[in-house]
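First up is the structure itself, then whatever we jot down about it.
A single protein chain has been omitted from the complex, and every remaining protein chain is retained in its original position.
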Amino acid sequence: MILSINIVENNMLNMLLIAAIYLGIFSVAGLFLVLLERKVAAWFQLRLGPNRVGPWGLLQTMADALKLVSKELTGTVKADKFLYNLAPYFVIISSLMALAVFPFTQEFQAFDINIGIFFLIAISSIGVIGILLGGWASNNKFALIGAMRSGVQTISYELSVGLSLVTMVLLTGTLQLSEIIEVQKNGWLIVQGHIPAIIAFMIYMIAGTAETNRAPFDMVEAESELGAGFHTEYSGMKFAYFFLAEFINMFIIAAIAATVFFGGWLEPAWLTPLGIAEVFPAIGVFWFLGKTFALVFLMMWFRWTFPRLRVDQLLTLEWKYLLPLNLLNIVLMALIVWLGLTIQI
Amino acid sequence: MDTNIANSNLKSEDYFINMGPQHPATHGVLRLLLTIDGEIIKKVEPDLGYIHRSIEKMCERDSYQQIVHLTDRMDYLSSHINNEAVCLTVENALQLEVPERVKVIRTIIGELTRIASHCLWWGVMGMDVGALTTYFYGFRDREMINDIFEETCGARLTMNYNIPGGLMFDIHPNFVKRTKDFVAHFKTKIPEYDKLLTGNVIFQKRMKGVGILSKEDAISFGASGPVARGSGYSCDVRKYHSYSALDKVTFNEALKTEGDSLARYEVRIQEMWESLSIIEQLIDNIPEGEHKVATNAVIKLPKGEFYQKVETARGELGVFINSTGTKNPYRLKFRSPGFSNLSLLNHIAVGGKIGDLVASMATLDLVIPDIDR
Partner (left out) sequence: MSYFGDIYKGIKTLLTGMSVTGKVFLNNKNNSITQQYPDNRETLKMFNRFRGEVVMPHNEKNEHTCTGCQKCEIACPNGSIEIIWDRQIDPESGKKKKMIDQHIYHLGMCTMCGLCIEACPTDAILWAQNYENSVYDRSALTKVLNQPGSKIMPGVED
């Protein structure tokens, strides 16, 4: 692929160019995810979904985005203006930043730092500050309850996301995403680490869904309880930032899982003898996105099936079930690595 | 309301929050004034009157035929049963014996209405606890009932099919076949409801032990219908004061003793099965005959007071008519189930979280136009 980048050797202009390309690609990808969610939701719910704007409704979210851009930005009179305006940017920037470290194929990676996983966990928890700010500064009680719930939720589930990834890092011995994928040439980590890896994957998906504030963990927005939660008072493009960030976050959570558990851009092992990847390396993007969207679909499936948890049950789930299991799981994984019981293909 | 806030000796950590009249969980225009400490409900004050249309007053100027169509607009989800209540009151007052055929058709359509209402309630119940998909599954099945109604009565919601003395017109030739199709279809769908929502561990956790209502409280608050039966208070009007053709069928009164939200939920699911069984018993033997008996064009009730109660999908609906012998009632009072059931809300929601309030409110199955009238 053309975008072979090393951050140290390239100049400012180059970096700006790449940033612009990423921004362009992912705002379109975010819109596409919104469309996908609406279509998938419709198919779960005996409906057809958007089908009026463009062929199969493909341009529906474009039209929605245009509408949101042209809408008036309203706000509450007694809102804390500065924080109120800052919050949506916090959320969207933090989610876009995380995209920089993903290896889409061997050479299509903007920013290959040696603490990739750590960076992702750190960045993905900054977004919640935006939600807290937005809920606080709106000067609305529903928004405040939503923001406080979000704080509680993210602090708790951050642990599980981190620990389940740490479990996998025990296997790889590195935090750098490109090297994690390199390790998986001997078999995806979910195969290599078998039982503890599967447990870690399940915990990661549950905690990741909670991290993105999606149903069944959508305490933050809980429209039957709080109306719209933290973004009650936002309109137009500022609301769109929150909305887009939610979907990009979902993509990120799925992409981390695809990279760490399912071999990222690596093709399935039974396809390797065909040698497609050597002739045409860009096929890796297809595998990466394929795995990611399969996991995104799983998260959508959760959302359109399960009822929402109550806020105290949410914490019970984390502190009584996920966290102890996760700690046990780490010990189990350490034993397996120590005794050399991993499965290598 | 404002003076209440000023005079109450609030602790500093409590705050007020206004839930409704524009709120997704209040199903219409109910306003709840909540006193909350963090997430915990301290007090719930329902504020009514946003959809008051003075139906009882309008009834005083209307003839008895005209009153029927107003009751469609009270509890619009069991409109047929509301119509039936008024018609039964008038028929009892006139000592008019309606044909057997009318009684059976009224009962079948009444039970279909109950299933339709419970379908919608089930969908909305799921939506209130966050499972949005249930709404569409509930509506899929309700739609079939609505088609049956539309073919026979001409309307889907505000049917106005009953008239004092019988039915406005005979059932459509397709009615029996369509109803049988529906019964067969719906028997496969209730287990699906159970799989999707009832058995779900999250749903169980949300509902079990939440919003507990004891039998004594249910009686003293005047609860009726599935709400009271969830607390073990056997009060089915269909059993104890059976009307129309309900004395000819055998059915069990759905009864649970736990008194929590889950019990009320399960009572309604059980009621759907019972309604199906009632329909099955009647649908094959609708007697031949007239669909109405002739009444005077202007109905004048004899002087006196008349009361009739029926079991709507929400509970006991009572119709009280005070007649002075003219063509209009002197006073007409509806004892609506929603109003009494709403009065429980503060009792069962206090001490729970906001999420619990929403869940227990959904199990009360409130229809706001029924409360305000």
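Here are some notes:
Lettered A and B in written order, each chain numbered from 1.
Rule of thumb we're sticking to: contacts are C-beta pairs under 8 Å (C-beta built on N, C-alpha and C of every residue); 3 or more make two chains touch, one makes a residue touch a chain.
Everything quoted here is computed from the prediction, not taken from an experiment.
Only one of A:192, A:305, A:329 or A:342 touches the chain withheld from this view, namely A:305. Touching the missing chain, out of B:35, B:82, B:113 or B:160, is residue B:160. For the chain missing from the display, the contacting residue among B:43, B:172, B:215 or B:239 is B:172, taking the whole complex into account. Here the missing chain is touched by one residue of B:43, B:69, B:248 or B:300, and it is B:69. From the options B:14, B:100, B:150 or B:290, the residue with contact to the unseen chain in the full assembly is B:150.
Where subunit A meets the missing chain, the touching residues are 40, 42-48, 301-302, 304-306, 321, 325.
Those residues of subunit B that touch the chain absent from the view are 62, 65-66, 68-70, 72, 133, 136-137, 139-140, 143, 150-155, 158, 160, 163, 168-169, 172, 192, 195-197, 199-202, 204, 297.
Here, only the chains that are shown with their structure count from here on.
Those residues of subunit A that touch subunit B in the shared complex are 41, 44-47, 141-142, 145, 215-216, 218, 222-227, 304-313. Residue ranges of subunit B in contact with subunit A, taken from their complex: 15, 17, 23-25, 39, 126-133, 135-137, 140, 196-197, 200, 202-203, 205-206, 353-356, 358.
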